[in-house]
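Coming up: chain A.
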Amino acid sequence: MAAVHLENIFKRYKGTAQPAVDDVSLSVQDGEFMVLLGPSGCGKSTTLRMIAGLEAISEGSLAIDTRKVNEVPAKDRDIAMVFQSYALYPHMTVADNLSFGLRRRKVDSQQIAARVKSAAGILGLNELLARKPAALSGGQRQRVALGRAIVREPKVFLFDEPLSNLDAALRVNTRNELVRLHRRLGATMIYVTHDQVEAMTMGQRICVMNKGKVAQVGKPLDVYRAPADAFVARFLGNPPMNILKARIVQGPSSAVAALGGSELPLARWARAALPPASELLVGVRPEELQLHEAREGVGTLRGVVSAIEPLGAETLLMVSLEGDAGDVMARLHRDVKSSIGDRVGLTIPDEALYLFDAFTEKAIPAADVGAP
Partner candidate 1 sequence: MTDPSSGVAAAMRRTLASWLSAPEADSRRASLPTVMLFLAPALLVYAALTAYPVLRTFYNSFFNVADLASSEFVGWAHYAEVFKDRTFWAAVRNTAAWSVIGPILDVVVGLLLALCLYAGVPFSRFLRVAWFTPVLLSYVVVGIMWVWIYNYDWGVVNGMLRAMGLESWAQAWLGDPRFALGSLIVTHAWKWAGFNMVVCLAALHSLPSEVLEAAELDNCGWWHKLTDIIVPMLWPTLLNLYILAFIGKMKVFDLVWIMTEGGPVWSTETVSTYVYKRAFNWNTFDLGYPSAIAVVWFFVVVGFVVFFNLLFRRRERMEY
Partner candidate 2 sequence: QQQQTLTMWSHWPDEVSKRSFIEERVKQFEAATPQCKVNLQFVQKADLYTSVKTSVRTGQAPDIFWLEPDEIAFAKSGYLEPLDKYIDLANLEDWAKRAWTWNGKVYAMPQEAYSVELYYNRDLMKKIGVTPPAGMQMTQAQFADMVKRSVAAGITPTATGVGDRPYPGAYFLQEILLRKLGTEDYEKLLTGKLPFQDPRVIEAMTWVKQLVDAGMFPRSMATMKLGESHYYFHTNPGALMFPIASWYTGRAFVAPEKGGQPKDFALGLMKYPAMDGSKCPECKTLAVGGSYVMYSRSKNKECAGKMLSSLATVENGNKWMESVLLQTGVRTDPSRITSIYAPYFKELQERGAGARYFIGTPLHYMSGKCGDTFAQVLNRAFPGGLVSVNDAAAQMDAACKASG
């Protein structure tokens, strides 16, 4: 078991202008389940592979516990990794796949047998030990890949999108298994994914990455509720948060965000906290919007229904705001009766409003910080 510390880590591939990993600092605690989340190409895999020692670190320092390991070759870092493609040895049986890493480490054979048996038991692979990977289903392969990591009893487990090759049902199952495994082993795990559901349900903390940089680190719900910037806000949540351009105008009691014809009071923000520029971004999650019969009044967005997607369990309404202020998506109760072309109003609870700087896209915290 070990903690992993990344300090100002950079990765520059030859022939690319942007670094693939750009000044990343991150500490993963001993025994923590940390998720790296981000869109495709944001540098998650690269970060993971640098931790594993499969990719040279261009700059910065990587430490496992207190030891700097930048120069330690992969095979000596005592880290196990589960690859997206599983990377099972196709010419070995499941048993050999499991024991290979131990044999190479000269663990004595009785202990190997014991560890393989125990891992196979945990993962339900007992029946499959004599098969080769080609004769396994996707889910079974996945479990062998996991088993291969478990038997090693490494300091740190790394996972690179290990579930993305599984079908939906299996994914949910394996997700739960992994969480249980983490609880049981108490090991340090770093888990890469671009699936926000995985991140939300599995991570003790998540680290959202964007374009090689760390956008935000925190507990899943904290990040969901208090995104550090518009990127994180959009990336977590499905359908994503509505983010609209607005102008700040002086209202009667507080500042007001004007979107086309609609006005939203910014009661929770002190005037001083707002940026000097007159523009900012206003965000609201689709599930926070409520259909409002009256269609009028402060705190209400007015517009025309431009699309309805009844999903059965709920209904999504796309509303084009008045005055060309953009489209918003509302996630409403399944019984909502509305048709395309209806003029509607959408209310937003005060505390559901997010503000972002129009240029830096950074979140502008409300006065009652921390509990939006």
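Going forward, contacts are C-beta pairs under 8 Å (C-beta built on N, C-alpha and C of every residue); 3 or more make two chains touch, one makes a residue touch a chain; residues count from 1.
Basis for inclusion: all candidates are chains of the complex that A comes from, given by their letters.
Keep in mind that what you see is a predicted model, and the values were worked out from it rather than measured.
This complex places one of the candidates 1 or 2 in contact with chain A: number 1. By the touch criterion stated above, chain A contacts candidate 1 in their complex at residues 49, 52-54, 73-77, 79-81, 83-85, 87-92, 100-101, 104-105, 132-134, 148, 152.
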